[in-house]
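First the structure, which I've put down as structure tokens, then a few questions once you've had a look.
All protein chains of the complex are present and in place, except for one that has been dropped.
Chain naming follows the written order as A and B, and within any one chain the residues start at number 1.
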Amino acid sequence: MLQTLREWLAVPLVLAAAGAAIVVYSVNNPTDRLVASYLTYGKVMDSLSEHLWLMLVSMIGATVVGVLVGIMLSRPGLFYIGKGVEAIVNVGQTVPSLAVLALFLSVLGLGFRTAVFALFLYSILPILRNTFAGIVNVDSSIIESARGMGMSPFRILTRIELPIAYPIIASGIRTAVVINVGAATLATFIGGGGIGDLIVTGLSLQREMIILNGAVLAAITAIILDYLVARFESYLVRWS
Amino acid sequence: MNAKYMFALLLAALLIVGSLFVIGCEPEEVVDDPVDDPVDDPVDDPVDDPAIDREIVVGSKEFTEPLILGQLAILALEYHGIPTVDETGLGGTVIAREALERGDIDIYWEYTGTAWMEIFGYDEAVTDPEELYELVKEEDLANGLVWLDVTGFNNTYTVMMRRADAEEWGIETISDLAEAINTGVEAPEPGTWSFASGHEYSARPDGYLGLSELYDFEFEELNVMDLALTYQALLNEQVSTASGFATNPEIAAYDFVNLEDDLLFHPPYNCAPVVRQDALDDLPQIADILNPIARALTAEEMSGLNEKVAFEDYEPVEAAEEWLIEKGFIE
Partner (left out) sequence: MIKLENVTKKFPGMKVPAVKDLSMDIKKGDICVLVGPSGCGKTTTMKMINRIHEPTSGKIYIDGQDALKMDPIKLRLDIGYVIQEIGLFPHYTIEQNVATVPREKKWSREKTKQRVDDFLKLVGLDPEIYANRYPSALSGGQRQRVGVARAMVSDPPIMLMDEPFGAVDPITRARLQNEFLRIQERISKTIVFVTHDIDEAIKMGDTIAVMRNGELIQHDTPSDLLSAPADEFVSSLVGRNRSIKRLHLIRIREILDDVDRAKPAAIDLPLQEIEKRIEESSIRSVMVVDRDNKLKGVIGIGDLKKKAGEVASDYMNDLPDSVTSDATLNDALSVMLECGEGYVAVVNEEDQYQGTITLGDLLNVVKEEG
């Protein structure tokens, strides 16, 4: 158990330490007064925690709604609607994330909630699509033999379809996480805060040190989350 | 596994850092030293009939406000019988300025603050608009360039409120705002003294940091967002005040007011037509034609012109013509 915990946490901890080292160095050795006045521990922690909240709330929402809607659309009666939604989702995915933010800006106004909602919608797409595709692509002979042996549709869903589709659903969640970390840096444009604050302010002040801190934190967050989700995915999938 | 991840991290870090350097290292705008670029001796130009033979080439930078200003100049000069060539839309400051210095154009509108910082390269800000105008005018005379009368608008950073709120709360200046906040007056919608600001303004000592120090106040809430969205945040009552640029079209469109910078904190960006001395020698009436127009352009007028182009689908020339007729400069 301890061994597993160590395996799971080793990489994230090393990365987090590297990130912390860069932040500590930058705060203590600012390149000029402008950097010194902007880049403080308080500012970095605020941005990071806003960022994680943005992601956490939008990802949990997107996972729950994406999986549920994906399941619903995969039911036989809704299959063709599902195909349609899949096509729409594929197109939706090509809309730049900034455009998604802008779209909801006009409806929901500025700030954290809009950013969360836009991230939520943007992250739903890969989860919903993969859930739908994962379930409808389960070999029909497997479903038929399960039916033939007297499993109810609900049991088939929970015992057969979802477990078999799980790796695909999980990779959808992984995609969503990575998209989410990146898109969350755009929340700053609509007053949503997050690590994007550092990056965009750094860019507009033309101070590489601020940009670097923002970019490194965003990258480390993305890698850690991707690593953990990948770990979790392979932890649950021992077959195949 | 770990080694693989560390490698991926390293690669990612390299990519990010690399791309940031690319972003961060945009070429600095290089300003030619005007002294190295001597102006043609205007005396050599033979002038027979100035009103007919001399063409005035009008340039401008390539964004809404200068484009409109350029059209204003063209229309007014043409109205007074001076043939012009339209060279508006010349990109950024550097390109327009170089064209003027070389004599490719005879006239374009420039901002005092831009000339002071970007063209002459001074670091120390001069915050009194009139003082700054005199300084840049003086400096350019030596370059054979004449700054005509300055406009009434100052396209600098501004602190804005919704007009109705400003009137109800009796706030006209930034000092009034600071007093209202410091005395605990209840804020307009959304109920807190909140401030929508672009990233740069929020973090610069010559932005919000210096402003709050000079006026001795602090907003209860600082909402950082894209520069272009502060107007909308103010309009939608998500903040009670916002930063912006004083002549942006949204100010007219959304019925905002600029609070007067009564302690002269923001560096001024007044605008004036800058004319080559030789052109002015040939056609001295240019000054008489353009000066009243410049003086008539208040922040409100300019914002209104910008609004027509930005929101009402006017071409710059159409907005300029309508305004000139309305103000009686042309018929």
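Everything below uses one rule, namely that a contact is a pair of C-beta atoms (placed from the backbone, for glycine too) under 8 Å apart; a residue touches a chain by one contact, two chains touch by 3 or more.
Just so we're clear, the structure is a prediction, and the values are computed from it rather than from any experiment.
Asker: Wait, the hidden chain, what does it touch out of the ones we have here?
Answerer: Displayed chains contacted by the hidden chain, ordered by label: A.
Asker: Of A:A146, A:I168 or A:V181, which one is in contact with the hidden chain?
Answerer: A:A146
Asker: Check the options A:V44, A:L73, A:V89 or A:I164 and report the residue that touches the missing chain.
Answerer: The single option touching the absent chain is A:I164.
Asker: Considering the whole complex, not just the chains shown, which residues of chain A touch the missing one?
Answerer: Within chain A, the residues touching the omitted chain are 139, 141-152, 155, 160, 163-164, 166, 237-240.
FYI, only the chains that are shown with their structure count from here on.
Asker: Could you work out how far the Cα centre of chain A sits from that of chain B, in whole Å?
Answerer: For chain A versus chain B, the centre distance works out to 41 Å.
Asker: Taking the complex as given, what residues does chain A use to touch chain B?
Answerer: Chain A residues touching chain B: 10-11, 14-15, 18, 33-34, 37-38, 105, 109-111, 188-193, 197, 200-201, 203-206, 208, 211-212, 215-216, 219-220, 222-223, 227.
Asker: For the complex, which residues does chain B have touching chain A?
Answerer: The contact residues of chain B facing chain A are 2, 5-6, 8-9, 12-13, 16-17, 20-21, 23-24, 196, 198-200, 202-205, 209, 223-226, 229, 232-233, 236, 238.
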